[in-house]
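Note that this complex is displayed minus one protein chain, with the remaining chains in position.
Up next, subunit A:
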Amino acid sequence: MTTMTEPPISRGFRGRGRGDQSARVPPGQHLVTDFPVLSAGPTPEPDLSGWRFTLEDGDTPLGAWSWAEFNALPQTDVVVDIHCVTTWSKLDTEWRGVSFDTLLEAAGLSEPPGPFTLIHCDGGYTTNVPSEDLVDGKAMVATLYDGEALHPEHGGPARLLVPHLYFWKSAKWVRRIQFLDEEQPGFWEENGYHIYGDPWREQRYDGD
């Protein structure tokens, strides 16, 4: 990220973040060890008996799984760094869940049926992610964090995990992934946040 003019020096500010991890920390981010929570509304009550996860092409169902069926799908473990638009990053977070590739396969698809997705969640939250950002091991629907059932504040029972994009794209309480032919902005994307959200290009807000 370059700026046109030199930023003003904040007199007396020294900061403390210059660490040896900087190659793993995108511009404007700082490391945390706790796990902050950000959501736009109340945390939904998990209801595993009524939980279903669906894949759709437009309005056409492609696959649907109950909680038990979902957990019976092959599971994947990942250790990844995550980057929130509110400037915290957390290294080496451990997740388990069903990779997006496994979901496609379980629905009998060899590739995404459309170039864009809209991710739908309990509570009405949506976010958009291009299909190509979900495939080839880049994304999963995670149900375990750090070896334990994902806590509701962090998106349990299941959240999308797309760690190479800002963390709002890793939608909490995910229930439905809808493939679309045209890009449709989700909740934060309609409220001033960047349509794509690459932390390495610092795409925080619309126009970045």
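Here, contacts are C-beta pairs under 8 Å (C-beta built on N, C-alpha and C of every residue); 3 or more make two chains touch, one makes a residue touch a chain; residues count from 1.
To be clear about the criterion, contacts and distances are computed from a predicted model.
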Absent chain [UniProt protein name; select from "Oxidoreductase", "Dihydroorotase", "Cytochrome c-type biogenesis protein" or "Nucleoside transporter/FeoB GTPase Gate domain-containing protein"]: "Oxidoreductase"
Of A:Pro61, A:Pro74 or A:Gly124, the one touching the omitted chain in the full complex: A:Gly124
Contact with the hidden chain (one of A:Asp34, A:Asp92 or A:Glu111): A:Asp34
Positions on subunit A contacted by the hidden chain, ascending: 3, 7-18, 28-30, 32, 34-45, 86-87, 123-124, 153, 182-183, 187-188, 190-192, 195, 204-208
